[in-house]
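Everything below concerns the one structure shown next.
Now for subunit A:
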Amino acid sequence: MVDYRIDRRSGVATYVQIVQQTKQALRLGLLEPGDKLPTAREVVEATAVNPNTVLKAYRELEREGLVEARRGLGTFVRRSLGAAPADSPLRAELEDWAARARAAGLEREDVAALFTAVLETHYPARTPDPAHPKTSQGDPS
Partner candidate 1 sequence: MTATLTAPATTDRPAPSPRQLRWLYRLHRPALLTGAAITLLLGAALLWLGGPLTDASAAAWKEYNACGFSPTCAYDQSSILLYKDVYNYTTFAVLAVPFLVAAWAGGSLTGREMESGTARLAWTQSVSPARWLASRLAFPAVLTAAATGLLVWLHRLAWTAADGRVDTALSWDHFPTFYANGTVPVALALAGLAVGVLTGLLLRRAMAALATAAVVLGALWAAVHAALPHLWPAVTEVSRLGEGPLGSGIWVGEGILTADGDRLAAPCLSGGIPGCGSTLADLGAVSFYRDFHPAAHYWPLQLVASGALLLVAVLAALTAFRLLRHRTGKTTG
Partner candidate 2 sequence: MTVPAIEADALGKRFGRRAAWALRDCSFRLPTGRVCAVVGPNGAGKSTLLAIAAGLLAPTDGTITVLGTDPASARPRVGFVDQDKPLYPQLTVDETLRMGADLNPGRWDADTARRIVAGGDLDPGKRIRALSGGQRTRVALALALAKRPELLLLDEPMADLDPLARHELMGVLMGQAAAHGTTIVMSSHVVAELEDSCDHLLLVGGGRVRLAGEIDDLLAAHTRVSAPAATDLAPHDVVESRTTGRQVSALIRPSGPLPGDWSTGAPSLEELVLSYLRNPEALTPADTLEAAV
């Protein structure tokens, strides 16, 4: 089960936050194929966001083939994301690396900067910067 947390000050559109947090849960293996997403009602009662925003996020996830809506039953996960579930060897290696970085005296920010730099090298940006999801002429829908 995912527990959405909406950050009003992030500048990221609310439905994008829901999409991102769902994907994050899929990546970390917190959500697996067959799992049921919370209903729109459950999400809005917990977050007080507009129901249509939740439905929009779910539609987006459905469009990407990650979830499917089953009439009258709810929305279910179709496939997981990424090859790095919480208990994969890659994660163990990263854990190991992080422990060594810390032992070497690196601060949290140092590690984050290093990681981001490596990430940028290997995964050049292909999605818009999530900090500014809506550019002036961007499609708001």
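Regarding selection, all candidates are chains of the complex that A comes from, given by their letters.
Throughout what follows, a residue touches a chain if its C-beta (ideal position, glycine included) is under 8 Å from a C-beta of that chain, and two chains touch if they have at least 3 such contacts; residues count from 1.
What you are looking at is a predicted structure, and each value in this text was computed from that prediction instead of being measured.
Contact annotation for this complex: of the listed candidates 1 or 2, subunit A touches only 2. Of all residues in subunit A, those touching candidate 2 in their complex are 6, 8, 14, 39-41, 44-54, 134-141.
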